[in-house]
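Only a single protein chain was left out; the remaining protein chains are all shown in position.
Order as written gives the chain letters A and B; numbering starts at 1 within each chain.
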Amino acid sequence: MLSRIHPLAKLVVCLIWIAVSIFVFDAWLQIFIIAMAALALIVLERRSVLLVLALMVPFALFGFGFLTTSVLFRQESDFALQMARETPLGSEAFSAGIVLFLRAIACGMVSAVFALTTDPGGLIKALMANWRLPPSIGFSLFAALQLVPDIASEAQQIRLARAMKKGRPPRRIPGPLETASLVIPLLAFAIRRATRTAIALEARGLSPDRPRTIVGAPPFRRGDITFAVLSLALAAAAIWVVIGTGSG
Amino acid sequence: MDIQYKWTLREILICAVLGAVFGVLYLAWVQVWLIAQAIFGAVTMDVVMGFWFIVSIIAAAIIRKPGAALFSEVLAAAIQVMLGSPAGLLLLVSGLVQGAGAEAVFAARKWRDYRLPVLMAAGVGAAVFSFIYTWIRFDYGALAPGLLIAMFVLRCLSGALLGGLLGHWVTEALYKTGVLSGLPIDRARRGAHA
Partner (left out) sequence: MPEGKAAAAWQDTSIKYPYQDKAAAGPLSLALEAGERLLLLGPSGCGKSTLLNTLTGLIPGTIPAEVTGEVQLFGEKVKSRPPAEWSRQVAQLFQDADQTLCGMTVADEVAFALENLGLPEGEILQRTAAAIDRVGLEPAFGVRRTMRLSGGEKQLVAMAAALAQGAPLFVADEPTAHLAPRAAERLRALLLEPGRSTSVLIIDHRLDGLIDRVDRVAVMGPDGTLVAQGPPAALFREHGELLARFGIWQPLASLLDAELASANLAASDPPLHLSDVLTHIDRLPPDARRLATGIARAFVGRRVRPAIDAGATLSALKGADCAPLFGPVVLRDVSVELRAGEVLGILGGNGAGKSTLGASLAGLLRLKGGRRSGPPGGMAFQNPENQFVTGSLREEIESATDAILTAPEREQRVATMLRRWRLEGLENSHPYELSQGQKRRLALATLTASGRWPFLVLDEPTAGLDAAGAAAVAAQVANLADIGHGVAVITHDMDFALAVCHRVVLVGEGGLIGEGRPGELMRDHALMARAGLEPPTILPALEWLERVPTC
């Protein structure tokens, strides 16, 4: 479902949700965003509940950093007292730390929805087709993205070559020292690959100032507009509710 | 030697792949940080922060053109977002701010000087910019002043060492592998020897 939405429409909507999450300093709103993102993944994308929970773990760990910072170092910190005294209903009931914590999860989940439902190649094609991203930059991004999975196999290839020179089969998982020793060869591999890609692109006529066709750029559909309007309306409604209850 | 402003396709591509590789490494570094944070507490972020500036320094030292620091850092952030970084899309803003910090230092030297002190200064530049940004984002004004100063100093040190110095070492090691031949760093060095 979500994967069929135009990547740029999705990008704009996700950016707006993130903006909402950042500028509206309210715990309930953050929880609402987290719930929406999780629901979108579970209901619309049919991802397993476990996967969605697992996704939240790193975001939560990340957010936990803010929580500890603000709990331990806030000047007027009577955070623990507040927590004990008040049940978390109104927005003021939460310390800034909790909101920051939830916000990290909320932003993380929105990004996760975007990343999990978007083909990076399609995104870059759409950027070139609709937002006039220059092809030289577009294809550089493309090459960079495609390099990511290849780094793993290149690392494995280097480990094979080294193991063979030593005359013993490579260990299944590289230790920290071995990993560190792979950084420079992998960077060298990446730069070399970039050099060759530049030649390959140039030899087949990628030129900055000639118009080019883009095959397979995702088309805009009516559903994209419906999706954008609905999700923006939802965002507006959520803000309205928060501000309403906050002032009332 | 006058600096060239126009980028070649090869340079754009190299900047992009550097961004990609460091995007992956940055993400691995997040794990290091999270573990350290759990053990040593909150200021850990400032201690490890410098590593997240390194790509801007390496890219600038190799390509030596305006924008290299900024572009590579933003790209590394973008790659992390796509790989599902915990920080989410906001990371793009962090990347922009950090890259701008390093870029500002290179700009101050008119993009001509890439010796070690300048690289370390660029690390500090990124640290200062990122400190201002995190101040706004995480409401640092509410923190105790002593702590704030400690955080600031740690972050600048980290930027100079984990960003500038380490970046310098990596660049040197890469130069030795021969893959940088024909790039501005190579031309500058060979030009200096001739």
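Definition applied: a residue touches a chain if its C-beta (ideal position, glycine included) is under 8 Å from a C-beta of that chain, and two chains touch if they have at least 3 such contacts.
Just so it is clear, the model here is predicted, and its values are computed rather than measured.
Enquirer: Which residue from A:3, A:48, A:179 or A:207 sits in contact with the chain not drawn here?
Expert: Once the missing chain is taken into account, the touching residue is A:207.
Enquirer: Can you list where subunit B touches the absent chain?
Expert: Contact residues on subunit B toward the absent chain are 8-10, 176-179, 181-182, 190.
Enquirer: For subunit A, which positions touch the chain that isn't shown here?
Expert: On the side of subunit A, residues 121, 139, 142-143, 146-147, 150, 152-153, 156-158, 160-165, 167-170, 185, 192-193, 196-207, 210-216 touch the unshown chain.
Definition applied: only the chains that are shown with their structure count from here on.
Enquirer: Please tell me the distance, in whole Å, between the geometric centres of subunit A and subunit B computed from their C-alpha atoms.
Expert: Those two chain centres are 20 Å apart.
Enquirer: Show which residues of subunit A lie in contact with subunit B when the two form their complex.
Expert: Interface residues on subunit A, with respect to subunit B: 14-15, 18, 22, 55, 58-59, 61-62, 65-66, 68-70, 72-76, 96, 100, 104, 107-112, 114-116, 120, 136-137, 139-141, 143-145, 147-148, 151, 183-188, 190-195, 197-199, 201-202, 206.
Enquirer: In the complex of these two chains, what residues of subunit B are touching subunit A?
Expert: Counting only subunit B, the residues touching subunit A are 8-10, 12-21, 23-25, 30, 34, 37, 41-42, 45, 75, 78-79, 81-90, 138-139, 142-144, 147, 170, 173-174, 177, 179-180.
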